[in-house]
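Only one protein chain is missing; all other protein chains are in place.
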Amino acid sequence: MVLEYQVMINTVQYAFFYLVFSIPLTLSYRTTKVINFAHANLITYGAYTAIFLHGVAGLNIMSLATVVAFLVTGSIAVLNNVLVFTPLQRKGSPPSIVMIASMGLWIVYKYLLYIATDIANYYTSRNFMSYGRITYLDIPRGVGPSQALVAGLAIALITVVSLYVLLERTKIGRAMRAVADNPLLAEISGIPRTLVVNLTWFVCGGIVGAGGVVWTSFSGATTPEVGDSMILQVFTVSFVGGLISLLRTGVGAVLIAAVENVGIALLNTYFGVPVSFKPFLTFTTLLAILIAFPPLGAGGGLPYRFLRRGRGSD
Amino acid sequence: MLTEKLIKVSMPAIGRVSNTMVARNTMALALVAVLVLGLAAGYGLAVATGSGRVTTATVGGSVATVTVTSAPTKKVFSIGVTLPLSGELSSIGKIWEKVVQLAFEDLNREVQAYGFNVEFRAVVLDDGTSEEKALQNVQSFAQQGIKVVIGPATSAQVKVVKSYVDSNKIVIISPSSTAPTLAIPNDFIFRTVGSDAGQAKVLATLAFQEGVRKVVVFHRNDEYGKAFADFFERYFKELGGTAIKIPYQTGLPDYASEVAALASRVQSEGADAVVLIAFDTDGANILSHAAESPVLSGVRWFISEGPHSAEELLSQAIGQFASKVRLLGTRPLFIANPLYEDLKKRMVQRFGVEPSVFCENLYDAVKLAGWAILRAGTYDGEAIRAALVEVAKTYYGPSGWTMFDPQGDKAQQDYGIWAIVPGGPKGYQFKDVGLYERGTVIFLEQPYQ
Partner (left out) sequence: MIDVVGFVISWLTIFGIYSILSLSLNLESGTAGVTNFGKVVFYGAGAYIAATLTTYLTLILNGVDVTETPPYDVRGIVLLGELGSRNPLMSLGLLVLSLVVAFVIAGALGYLLSYPIIRVGPAFVGFTLLSFGELMRVFLQHYEPVGGNKGLMAIPTPFGWVAESRVREVAYLGLVMGVLATTYVVIHRLVNSPLGRTLRAVRDDEVAALCLGKHVPKIKAKVLFVGSGFAGVAGVLLAYYLTSVNPNMFVPAVTFNVWAMIILGGCGNLKGSLVGAAVVTFVDRVLTFVTPYLGVTVISPDYLRWVIVGLLIVVVLIVNPRGLLPEEPIKTPALEVVSEELGGGSG
């Protein structure tokens, strides 16, 4: 009863989403060491590209929307890097400052989108604050799996396969990994670091946007808060992967999706925990993971992992 | 000597502001100035792109006003309006802004027809659906000398302004706050909307009449949802049915897992209906996911007024689901009220939008405020409050009879039944199909054949 059909389908669906949203996050952090709050905006902007295409231009073709969203969010990610992250990093700002700057960016993008929805509402009299589910023409519908499931599977597969090919088999991918491991050395050995970094941002940002498009075929009502309400879960998934390993991020996606769907169903059925407790479960998992497996590396908890007893003077 | 030199070399920055620092600071200040100018330019742009001006503000009661040069100078009264033009309720708030415009025009016209040489002006502020901003707005109104405020929209906001308005004797008329905890007598808060207890009774009657005996109440985990669910449970039990309540967290981006949990509960309990108590965004989300569940598509569904008139519900997925489960909802409505029909027609004609939820309550709030000010004789909070109670006793508007009960809330509220049927420009539309009269639901037409 708990593991019933709908719960399993939801787990799979959410796993697809978390995969598509978190793997680019891990990849971008690994390469650039930037904790990017504006990642939430990429999800929202991807969804809203599809929404504006549908609401303003009347187009509901997923392949078109995905491509456009990819370009839009990819460019935003590159723009952020060029205008904000790189100048800050060049000045030697600590990672927390870059994170705070990304928070400023997050605020800017969020309210710019609100303004855009207002303008669109003014000209078309449609409500963009809460937009209904979009039924796409180029995805099979009717009997069988929902559009979101089919599209989700497609996007997730494409993401995983293309990233694998990119990172393992191509020169550019190897350059990305080199820059991630040791930027200075990579630059010395002739890799165009700036280009590689920007390309990473473009690809990562774009994938997230494409995922956002699929979201519009899943959710009954998409709002401009979409990215913000999911960002903590997305980061949780990336933290499971330690912000380094893409494979573990993938595992994390399945894990968190399971916690949210199967976990809460279990608690509800056997312990009578109200379904409204779901966010509590998610955040407890996030905290547990963060505390039990703190991410390594610069900015991670490295210095204190070997502290045994209280030592040293005050 | 050497130590001195060493100190000088090693601590150059003590107390000295270097030239680069000065330059940087000036640049920073210049940038801030530019950005502030940008703010001003932004406003300029906003004004330029905006069309149609709501008659704008002036200070309350003072004769030193901007316009009006006709011989006997009109007395101008300001009424504060705080609306959720941004934030969670902004889609409703924007429609309300238009209702306010209409209401003030009608009010001024009416007042002229009666021979009063007065004009009412709306001072509209956005409270962003936030509590702190609502208080801020009410304070600004008070500081401009305004004694009557329409709004705020949510009960949480009303709770925050209550202490201030009670101390400063400012009349508040909220068109949409329904929390039972605000049903307090002898204060300055009035609400032109009926308590949800009445609507819950109608919903319970509707469900029972339609033949269901065991329902699962899927409700928002906030004051609105919980109070409604509690009332529903009570009334449904009185009629002879059983209700199981399942709250869900508000403000989530998606409710797929909640709906899955709902489906398993419906199945395990063998319920024959689901009663959904939601707002528009979550309602649309839940219904879309329910449409994909075979279990949930096989039971009846009944809904509160929250999702009514929300565009997202007119999608194909939900429209088809509605006819499959013969979806019926209740909402506050004086059915076949010619004043309401007229308001609806004029909204569509003038602004191209259908009135949303509580539009009629808002309209009547404006009218009541205006007449109360006139009948009070003096522009004083206590006098206006007393006058308001009297005016409301005999006023009939688009929301029906506006009489207040001893707690300052709408005493009489009628309810209608609505459905989602094919038709209209978006493929599906909302239709009022029945009404509640003396303990039974009467259908004017059968929406699902």
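A few comments on the model shown:
When the chains are written out, they are named A and B in that same order, and each has its own residue count from 1.
Everything below uses one rule, namely that a contact is a pair of C-beta atoms (placed from the backbone, for glycine too) under 8 Å apart; a residue touches a chain by one contact, two chains touch by 3 or more.
Because the structure is a prediction, the values reported are computed rather than measured.
The chain not shown here is touched by just one of A:V56, A:L157 or A:L232, and that residue is A:L232. Among B:A183, B:I244, B:L339 or B:A411, only B:A183 touches the chain left out of the display. Listed residues B:S91, B:N108, B:N137 or B:S304: the one in touch with the omitted chain is B:N137.
By the touch definition given at the top, chain B reaches the unshown chain through residues 4, 7-8, 11, 13-17, 21, 24-25, 27-29, 31-32, 35, 38-39, 42-43, 45-47, 49-54, 56-57, 59-60, 62, 64, 85-86, 97, 101, 123-126, 128, 131-132, 135-137, 139-140, 142-145, 156, 159-160, 162-163, 167-168, 179-185, 187, 221-223, 226, 249-251.
One chain is missing from the display, and on chain A it is touched by residues 35, 84, 87-88, 91, 93-97, 99-101, 103-112, 114-115, 118-119, 122, 232, 235, 239, 274, 276-277, 279-280, 283-284, 286-287, 290-291, 294-295, 298-305, 307, 310-314.
The criterion applied here is as follows: only the chains that are shown with their structure count from here on.
Here the CA centre of chain A is 33 Å from the CA centre of chain B. Contacts from chain B toward chain A in the complex involve residues 49, 86, 90-91, 94, 221, 246-249, 251-265, 267-268, 280-282, 284-289, 292-293, 295, 310-318, 352-353. Residue ranges on chain A touching chain B, taken from their complex, read 1-2, 4, 6-7, 10, 13-14, 114, 119, 121, 125-127, 129-133, 135, 146, 218-221, 223, 225-226, 229-230, 260-261, 264-265, 268-269, 274-279.
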